[in-house]
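The block underneath contains the structure these notes are about, expressed in structure tokens.
Then we have subunit A:
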Amino acid sequence: MRKLRFRPCGNFKEYYEQELTIFETDFGRMWMWIGLFLLLFVVPFVGSPYTLYVLNNIAIAAIAAIGLNILIGYTGQISLGHGAFFGVGAYSAAILATKAGFPFWLSVILAGAVTAIVGMIFGIPSLRLKHLYLTIATLAGQFIIEYVLVHWESLTGGAEGIILPEPTIFGLNVSADRAFSWVVFFSFAVMCWMAVNLARSRYGRAFVAIRDNDRAAEGMGIPLFRYKLLSFGISSFYAGFAGGLWAYYTVSITPEPFTLFLSIEYIAMIIIGGLGSISGSVFGAVFIIMLNEILSQATQYIMNLGAFAGIALTVAPLREFVFGLAIVLFLIFEPRGLAEVWRIIRSSFRLWPFAY
Partner candidate 1 sequence: MKDDILLQLNNISVVYADVIQILKGVSLAIRKKQIVSLLGSNGAGKTTTLRAVSGLLKPENGKVTEGTIEYEGRPIQNAAPETITRLGIIQVLEGRPPFEHLTVEENLRVGTAARGTRSYKEDLDLVYHYFPRLLERRKALAGYCSGGELQMIAIGRALMARPKLLLLDEPSLGLAPLLVKEIFQIVKRINEEQGTTIILVEQNANMALQIAHYGYVMENGKIVMEGEASDLRENPDVKEFYLGIAASGALKTYKDVKAYKRRKRWL
Partner candidate 2 sequence: MEFFAQLFINGLSIGFLYALSALGFVMIFKSSSVLNFAHGELLALGAFFFLILSVWAKLPIVLCFLVTLVGCFALGFIIERLFLRPLIGEALIEVIMLTVGLSAMFKGLMLLIFGGNLHNYPDFLPEALSIQWGAISVPSVYVSSFIIGLIFLGVFGFFFKYSSHGIYMRSVADHQPAALSLGVNVRRVFALSWAIAAVVCAMSGIVLGIINGINVHQLSTMGLKVFPVVILGGLDSIGGAILGGIIIGLLENFTGGYISTSLREVVPYIVLVLILLVKPYGLFGSEEIERV
């Protein structure tokens, strides 16, 4: 048996492969297995329905946030249409399930594929140019998609929306919170694994090269247009896949949630979590979804107090304000997000009591 690897005190990497490994120590690997075990075999059994509901939402949001992080954090291209692409995924899954009668798993995966294509259509005109034209094109995409979702009634059911069939896998009905959480957690684990491996592949390194200096990247022989489009496609795939899952989970979908604000919510997630970090996207999703829950609970509580009966306190503007503030504060004070905060905490534990 080979020796277990623990964290060395200093940088002792001698080979490039060592830089590439996901887990530097066997501790890290062990923690991952423990986490996965807890997520798949313990949490679904012990969690209350409400806990599972929140966790499901977190996992779905995390998948979409990972997608956005691949685009913004790794490739350095901002998208303001992620919320709409999430919606495209939700609608594709709904339409495939109701109109074409596709099974659950297939329509969710195809939802990702359809969204990737729609995303790339908006990417094509802008990716040839610098100066963040993609951002502007995705803003246009956001509004055009919102419009299409409302007005193409024969396909999307207009403002009424679509009601999805209950999801089944191998004949088993998985629509309940508990059963669905397996599907969601499993998808989440797979998508994380894919993203982590993508980041350390040739493609991932090319994305980072484009982000850091596109001219130099081009000079090294990276075909910019193709790689940017690829990154945008992958990012949209993640959004669409998450959207598909979400559509099945909420059962009935309308165009309402897929606004520009949803896009901003995803941006908030990855900034708060940490740009260019897969674990950061997860932290961000946890943070934002929890904050969402806390804010709505708090407003409800205050409304019920009666003292504020005259004031119609709604949660939407409060959320908008708080998310905006969080984006601004994190960008100014901790641009590398919660992932960095976590790293600092961890290493200060590890080095305690000798903090150097």
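Assume contacts are C-beta pairs under 8 Å (C-beta built on N, C-alpha and C of every residue); 3 or more make two chains touch, one makes a residue touch a chain; residues count from 1.
If you want to know what made the cut, all candidates are chains of the complex that A comes from, given by their letters.
Remember, it's a predicted structure, so these values are computed and weren't measured experimentally.
Engineer: Pick the candidate touching subunit A in this complex: 1 or 2?
Structural biologist: 2
Engineer: Note which residues of subunit A are touching candidate 2 in the complex, please.
Structural biologist: 72, 76-78, 80, 122, 124-126, 128-133, 135-137, 139-141, 143-144, 147, 150-151, 214-215, 218, 224-225, 260-261, 264, 267-268, 271, 312, 316-328, 331-332, 335
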